[in-house]
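Here is the structure we will look at.
Just one protein chain is left out here, and the rest sit where they should.
Order as written gives the chain letters A and B; numbering starts at 1 within each chain.
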Amino acid sequence: MTNPRVLALALAAALTLGLAAGAHGESTASRADPGVTATSVLIGGTTPLSGEASSGSLTARGAEAYFKHVNARGGVHRRKITYRYLDDGYEPARTVQAIRQLVQQDGVFAIFNSLGTAHNLAVRPYLNQVGVPHLFVASGATTWGKEFRRYPWTIGFIPTYTAEGIIYGRYIRKTSPRARIAVLFQDDEYGKDLVAGLKRGLGSAGARQIAAQQGYDPASTDIQSEIARLKASRATVLMVFAFGKFAIQAFTYVDRLGWKPKIFVNAVAASASVLTIASQQGKNKRVEGAISIAFFKDPADPSFAKDAGYKLYRSIMKRYLPSANVKDGYYLAGMASAHAFVQTLQKAGRNLTRKAVQTAAARLDDRKNPFVLPGVRVKTSSSDHYPLEQAQLERWRKGRWVRFGGLVSAPRA
Amino acid sequence: MSTGALGQTARIGLFAAAALLIAVLPRFVSDFRASELAYVAIFTIAILGLNVLTGYTGQISLGHGAFMTIGGYTTAVLVVDHGVRDLWTIPLAGLVAGAAGFLFGVPALRLSGLYLALATFGVAVALPAVVRKAEGLTGGSRGLQLFGLDSYTGKGFEPVEVLGRSLSFNDWLYYLSWTIAGVLFVLAWLVLRGETGRAFRALRDSEVAAASSGVNPAAYKTLAFSLSALYAGVAGSLYALASTFVTPGTFPVTLSLTLLIGAVVAGLGSLWGVLAGAVFVQFLPVWIDRLSGVEAAPDWVQRVSKEPGIPSVIYGAALIFLLLLLPGGVGGLVQRLGGLTRGR
Partner (left out) sequence: MAEFLQQVVSGLSSGGIYAGLALAISLIYRATGVINFAQGEMAMFTTYIAWALTEHHGWSYWPAVAFTLLAAFVGGVAVERLIVRPVQGVSVLAVVIVTLGIFVLLNGLATAIWGGAQQSFPPGRPFPVRSFDVGGVVFSLQDILTVATSLALVACLFGFFRFTKAGLGMRAAAFNPAASRLVGVRVGWMIAGGWGLAAVLGAVAGLLAASSLGSFDPNLMRPVLLYAFAAAVLGGLDSPLGAVVGGLVLGVALNLLGTYVDFIGADLRLPSALAIILVVLLVRPAGLLGRASVGRV
């Protein structure tokens, strides 16, 4: 007969024995930073290769292609960059495991271009504790720049969603101060940041212009109900702070319901392919004249055909990603980040340490990033931890984005 | 049933050997690997509970991730918002989840088979929305950050003192999870061996017959639900501690499906198979992800395995294959082998 006490004893004995014999001591701290040799540097990141956000993983591929291009030209200070990205399925719990693997097992030098707000929030304290550069986070949340003092190893890249909202708010205040505004937003931190920015841009007087705001659950099938509610507010301006398919739906349902507002659509959702689909080969007139902002060059924009940066983009794509869709802006976005990273490595110097990279990342001043709009500077300083702060408004005209108005500063939020 | 093949002493010996192996394993593997194996322990606990529920009383739950969510959030909220020491929250998380399991189990009595599966699937899908809505309690989509808090043992990175030895944080996670897994494993074993286990098996084989021989189906089915929910709650609590940051996305729908997959790979009703199931669900995605880094693999394999969508293709295919080969899971395989040796 099994005696539970015997069992418990066996368990306890095994455990004590194991503790005595099996536990790890402190891992040997190496003096040189991990991931760096005289001829190579290993960096890592997470990206959603599976799951609902899998398009976002294209930024990692774009970045990887750019690194290969740089390596083919000798690398940075004669070091070749290896970029290892792991799939986190867009789940923050998996991001934690993947980052742990990259840092503890693979010994990467730095983390680069990890995608997702919650995903990076999950690993930020850990990376800062260990002192791993957490660079050019692929998320527009304000916190990366705002909490730099607390988390000095972490830095974002693209203009924040709040800043984008502010730009729209200021523009509306200037051009349509009496318009009634309806706001559709994704009901998470991403959407809420945009709304907060919009209100700030409108100012206290302008905030009254907002007649209705309607959040939607990103897990829903469709947003017809939300659009119908917003239409009932009889607004003349509609802000679409949504993602991919919901942005398309917004245009589709606005048209179907016979509502004719002027539409603003946020940058992440405003790729040329999304707007093209939404316009339904020109049948959906609501798309014409839609406004957004841009900070990267749009590979689907023919006005860049002769641009040196664009040509570089095409040649890299042709060489390293020949079967990919060149017009997809995600690849270019990845290359823009990769370029900034290479600049950072360059600045950190031949004696490559994590500390040097951290310092360099806070002292960037690059006007020559070939993938950002002409005139946009990649700049950081001790008081400015937002690398990209400029954008340009653009209007959808006859099947493409046309930029107007010159660069505006995307105010630090 | 898988429990018949070995004698009692042999089984205790097997258990002791396994315990010893688990106890000394960290010495032979890297620090990081220890954290991965900690997740195996966490899944073992959750799958154990699910296996008892489905394998022994035949109630299908596609929503056990919901109980993990409840347990995980109990721990996170207590640790972050109320400064409660994380260790105390583990049994609490189990109890809260167990209570939820009881509350669900009662109406669930009226549902059977696929209807229960549907209902539990609904719970798994709907719970993240409720968690997000209850922002005041759960922090909503902003999440709860445990890292660096005093009430969080090891704070997410510091070594932990246990019995005079200093454990790295990963090792601490490992021993914590496996100790609890061991205890709960023994508990499950004892419960299943006894009268409760007999009642469960009777229910699975024929509810009508069981009722006529004096077993109260309602009581035992509800008990099974509560117990399995308790296990999932404890697992959820450990999962939150391992993840250090808890948002509604920490416990997605896929988690519920993962647990069920683990239970089926284990082989319903097989306690030892649960280990295999846990290893499968933890490591298959990892192995798929690492395919691209395997030097020995041909170039095209390395490239293709990093294409968006391919990891899912491999995972789905592997799952289907495994089930076609071993529909009874690992436990079923062991049983068949056991049958062979006995010369049937």
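General remarks:
Everything that follows uses one rule, which is that a residue touches a chain if its C-beta (ideal position, glycine included) is under 8 Å from a C-beta of that chain, and two chains touch if they have at least 3 such contacts.
Values in this document were obtained by computation on a predicted structure and should not be read as measured data.
Across B:Ser35, B:Thr54 or B:Ser292, the single residue that touches the chain missing here is B:Thr54. From the options A:Ser176, A:Gln280 or A:Gln346, the residue with contact to the chain not on display is A:Gln280.
Summary of contacts with the chain left out: across A:Tyr126, A:Tyr151, A:Tyr190 or A:Phe251, the touching residue is A:Phe251.
When the missing chain is restored to the complex, the residue among A:Thr37, A:Thr175, A:Ser225 or A:Ser303 that touches it is A:Ser225.
Summarising the interface, chain A meets the missing chain with residues 50, 52, 54-55, 187, 214-217, 219-222, 224-226, 228-229, 231-232, 244-245, 248-249, 251-252, 256-258, 273-274, 277-278, 280-281, 283-284, 325, 328. Remark: the residues of chain B touching the chain excluded from display are 54, 60, 62, 107, 110-115, 117-119, 121-123, 125-127, 129-130, 132-133, 257, 260-261, 263-264, 268, 307-317, 319-320, 323-324, 327-328.
Here is the rule we go by: only the chains that are shown with their structure count from here on.
Contact residues on chain B toward chain A in their complex (touch as defined above): 8, 11-12, 15-16, 19-20, 22-27, 30-36, 39, 128-129, 132, 141-143, 145, 147-148, 156-157, 159, 162-163, 165-168, 170-171, 175, 179, 182-183, 186, 190, 193, 239, 242-245, 247, 249-252, 254, 285, 289, 293, 306-312, 315.
Residue ranges on chain A touching chain B, taken from their complex, read 1-2, 4, 6-8, 10-11, 13-27, 48-50, 54-55, 57-58, 61, 84-87, 89-94, 96-98, 100-101, 104-105, 118, 121-123, 125-126, 129-130, 187-189, 217, 219.
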